[in-house]
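Some notes on the structure that comes next.
Only a part of the assembly is drawn; its chains keep their places, and the rest are absent.
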Amino acid sequence: MKLGIMVNEGPFTHQASDSAYLFASAAIEKGHQVLRVFFYYDGVNNANRLSEPQSDDRNLVRLWSELGKEHGIELIVCVAAGLRRGMKEELLADGFTISGLGQLIEAGIAADRLVVFGD
Amino acid sequence: MLHIVNKSPFERSALDSCLRVAPKGGAILLYEDGVYAACVETTVTDTLKAAAIEYSVFVLGPDLAARGIAPDRVIEGIEVVDYGGFVDLVEEHGPVQSWL
Amino acid sequence: MNELEPDYDTEGVVKKFMFVNRKAPYGTIYALEILETVLISAAFDQDVSVVFMDDGVFQIKKGQDTKAINVKNFSPTYRALEGYDVEKLFVERESMEARGLAVDDFVVPVEVLSAEELGGLMDQQDVIITG
């Protein structure tokens, strides 16, 4: 199955990003393909390379980066949602790309399922 | 289709909306704070017992464990799944509506 | 990227997209940003439905005047949807009535569905986007 994933909330504040990450990981483990993760609303903050959680806490920005690189998943940060929130190119962690909302619709068209995680 | 609910039934109306709209016979997965709805002996237990007859109701085990809810506190008829089971539900039941 | 590079040849594919609005406007940004998504979807020639239910019915309430909260009033944008060929707008009856609203209260013409009818329509979709 080809999956698209939408993440609507920032890391830590809501569990949405954690759930999406664990769902994506489980899907890959089962042999499914995650085409694209689209970060919208406060979800754009998942791409902030300056994020520095406490040492005994998970680092969601890094986890997404690594998952994306390892499995060729596009990690797309919405440009419009990002501008508003100050999430710009210079803050992007490895593996994330800034692009337009059309990428979300395209993921919906290309994937067998689109799953939304948010608040 | 699959309906997924991540909101506490005590704080938000998301689960009520899901149960009002979702056609009988469909599948519902409770996850994140939504798992509190799956517990026995709460003010929403009766609602969920009825839902478990009309729908296939699932609850995410990792979220239950995180919140200290033992498996024997889950309403009979609600099936516990892990993240792999979540993926299977998405595959088997088709399009997903997130009741955010 | 590697061999998993997805195939995005989506040419000619038409899917049923449903946007589900369940949040009130202004208290949170969800109503505004999902509307931006609906507008973008129009460029992809998909079969788009937009649903207003729960507090989402407040999004299209007439008479919004946001000057005193210093926030942009985006309710006129719903009227622009028709120009983008987004014409399937639905309101769930139960949500509307619980909030003391009627079809005359909305800035756009909508089709009113019962919860049951809405559930049936939802069941026929390929992609459901909420926020």
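Letters A, B and C mark the chains as written, and numbering starts fresh at 1 in each.
Following the convention adopted for this analysis, contacts are C-beta pairs under 8 Å (C-beta built on N, C-alpha and C of every residue); 3 or more make two chains touch, one makes a residue touch a chain.
Owing to the predicted nature of the structure, the values given are computational and were not obtained by experimental measurement.
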item: Copy-number formula (whole complex, one representative of each chain type shown); value: A x2, B x2, C x2
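Rule of thumb we're sticking to: only the chains that are shown with their structure count from here on.
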item: A-C against A-B, pair bridged by the larger set of C-beta contacts; value: A-C
item: Distance between chain centroids, defined by C-alpha means - chain A, chain B (Å); value: 24
item: Per-residue multi-chain contacts in chain C, two or more chains; value: 126-128, 130-131
item: In chain B, residues with contacts to at least two other chains; value: 95-96, 98, 100
item: Complex contacts: residues of chain B adjacent to chain A; value: 4, 6, 31-33, 62, 82-84, 86-88, 90-91, 94-96, 98, 100
item: Touching residues on chain B, where the partner in the complex is chain C; value: 1, 13-14, 17, 20-23, 26, 95-100
item: Chain A residues touching chain C - in the complex, by the definition given at the top; value: 2, 6, 8, 33, 35-36, 40-41, 71-74, 80-81, 100-102, 104-106, 108-110, 114, 116, 118
